[in-house]
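Note that one protein chain is taken out, while the other chains of the complex remain in position.
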Amino acid sequence: MSNARERLLARAARDVQPGMVVNLGIGLPTKIVDHLSEDLCVCLHTENGMIGIGPSPSPEQADRNLIDAGGAYVSTVPGSAFFDSATSFAMVRSGRLDLTMLGAFEVGSNGDLANWKIPGKFSPGVGGGIELAQKARRVVVLTTHTDRAGNPKLKTKCSLPLTAPNCVARIYTDLAVVDVGPKGFELVELARGVTANEAVEATGAPLILPHGELGVF
Amino acid sequence: MSNARERLLARAARDVQPGMVVNLGIGLPTKIVDHLSEDLCVCLHTENGMIGIGPSPSPEQADRNLIDAGGAYVSTVPGSAFFDSATSFAMVRSGRLDLTMLGAFEVGSNGDLANWKIPGKFSPGVGGGIELAQKARRVVVLTTHTDRAGNPKLKTKCSLPLTAPNCVARIYTDLAVVDVGPKGFELVELARGVTANEAVEATGAPLILPHGELGVF
Amino acid sequence: MKLPNKQCTTETAIAKIRDGDTIMVGGFGVPGTPMTLIHALVAHGARDLTLVKNDANEPGLGIDHLLRSGQVRRLITTHLGLNAYAIELMNTAKLEVEFNAQGILAERIRAGGSGLAGILTDIGIGTELAEGKQEIEFEGKRQIIEAALRADVALIHAERADVFGNLEFAATAQNFNPLMAMAADCVIAETVNLLPVGGLNPNNVQTAGVFIDHVTELTALTKEYAVVKR
Partner (left out) sequence: MKLPNKQCTTETAIAKIRDGDTIMVGGFGVPGTPMTLIHALVAHGARDLTLVKNDANEPGLGIDHLLRSGQVRRLITTHLGLNAYAIELMNTAKLEVEFNAQGILAERIRAGGSGLAGILTDIGIGTELAEGKQEIEFEGKRQIIEAALRADVALIHAERADVFGNLEFAATAQNFNPLMAMAADCVIAETVNLLPVGGLNPNNVQTAGVFIDHVTELTALTKEYAVVKR
């Protein structure tokens, strides 16, 4: 997975366009920061109160007061600014985020997202997830295609409590890039060495294949 | 009136107690600042975004960015801080003001205050008056006892649109200090040279006289 | 990663304004009023505007120019006491005026900039400012619902800025500026001192550049910015 994970991250990072304001959710998405070019003109937002995240610092360079929402130490770039938690989510709810990248337990083929609670098993709280999922202009998910037991995370309908309905536009996994289209999941690209059939079998809902040739990442 | 006005201001200033957070309304009340001792430990608030007003500057010392809510240039003291209009009224509405001193067109004997509108004649807007009158812990009024035509401003019931109901605790005028008690207006002190009878006649509602001797200011 | 440069000319920025737009204008009296952006809006000529501003400045200053040029149909404000001309326009029905309690106007703008639909407050209950507003019972008390307020464009005055749009304000020139800078689809800031990106201490930034669309540097402080002699 480590190699597949790096390729997933690199592929997702390619969709971060110049000029965007982008929030990276805790977990896998925060790793995107080290896959972005230092020359890219992009405003990275972290919900704990900062715009302008720079490359990850070495442990020696870490500033005790400077973390991202996942608790990882981060750096600034010229023009970074800090603000309180109310202002941070004012940006989120008022539509200033062009893109947010989130983790997921399940994604429904209608774009529903479940990423905060597994009743009876895992319930650490929703954090900023609801507001990010509900209000970012574009919501994408970075996740493994299946859970540790091999069960699909992309499903016809989510069975877990929702973070937000109808919000996910695209999913990047270790197997494929999948869009949520008007008729459900659409296969966009395959990871190197993965067949379309493998992607279809790992998906818990119909996966629409494109007419042309599939890209590979 | 000029002399009477100065004595009114000096008398009202005597009721500003150490440790208080005080807002001075536009008009007569803002003049209080120059009647307070420089040694007095008091936090003066101005609704346009400042705590810690100092003595009035000379015209040469005026800073173009530093005014009070009435547009007069003000100075800072050590520890002054600036903030936006939302934070300024957050202080007001959450009860951080111990005292506000306001002007008035009319005060009702039940403590009603009318100070923002004379229908058909004068309607410049309410500014911060409603929030100050409704939320300061103690609301007092500085005003002439009668209007220019000689009509009483202290009345059984206000005839003008209210700023806030049941809010005024004390009134300082050119003739007297009057409290709003459970049974209506109570004469507390007289201005030098004014008789109790003159104060009664200038008041448009019953004025309860104290049993003992009246103080003079 | 780099942050984008949003510097442009006043005219380019103001050209985005359309007839019928709602425009928020910072300032309380002279401090914080974007005098130069206002003059550019007069020159631009957009009409039928709704302005949101704490006050109407004084005759010959600030938004008084827009009132005199006949560009303003409606004014959402708190107090016009220092502008008799604005009051005359209102009294002769040449200008629609909506008065708000000052802190409530601030909160309505902040709510608009914060993606909230509105706030619940007891301010104004029992006064004519509560008339026509939706009231509800919440946790045993009567509350007024005050609607969030947003604008098409906000005109902001800052003391210092970097080209990304991070802003700092001076003294009581802060007032409505940081709130309005959150609450419009297009936010234009004029600044006395424009610095390269990163020219401000990240801890002292009062409005983060992510809220700002255009920033323009003042070439001179005209006499409208000066201390008013009365």
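Lettered A, B and C in written order, each chain numbered from 1.
Going forward, a contact is a pair of C-beta atoms (placed from the backbone, for glycine too) under 8 Å apart; a residue touches a chain by one contact, two chains touch by 3 or more.
If you're wondering where the values come from, they're calculated on a predicted model, not measured in any experiment.
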item: Which displayed chains the hidden chain touches across the whole complex; value: A, B, C
item: Touching residue (missing chain; options C:T12, C:S69 or C:Q134); value: C:Q134
item: Contact partner of the left-out chain, one of A:R5, A:R93 or A:R138; value: A:R93
item: Positions on subunit C contacted by the hidden chain, ascending; value: 107, 111, 114-122, 134, 136, 138-139, 141, 143, 145, 147, 168-171, 202-204
item: Chain not shown, touching residues in subunit A; value: 26, 46-50, 59, 62-69, 71, 73, 82-86, 88-90, 92-93, 117, 123-131, 134-135, 161-165
item: Absent chain, residues of subunit B that touch it; value: 19, 21, 33, 36-45, 51-55, 76-83, 86-87, 89-96, 135
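Methods note: only the chains that are shown with their structure count from here on.
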item: Contact pairs, highest-scoring chain pair; value: B-C
item: Centroid distance [mean C-alpha coordinates] between subunit C and subunit B, Å; value: 29
item: Inter-chain centre distance, subunit A versus subunit C - centres from mean C-alpha coordinates, in Å; value: 36
item: For subunit A, residues that touch 2 or more chains besides their own; value: none
item: Subunit C, residues touching no fewer than two other chains; value: 110
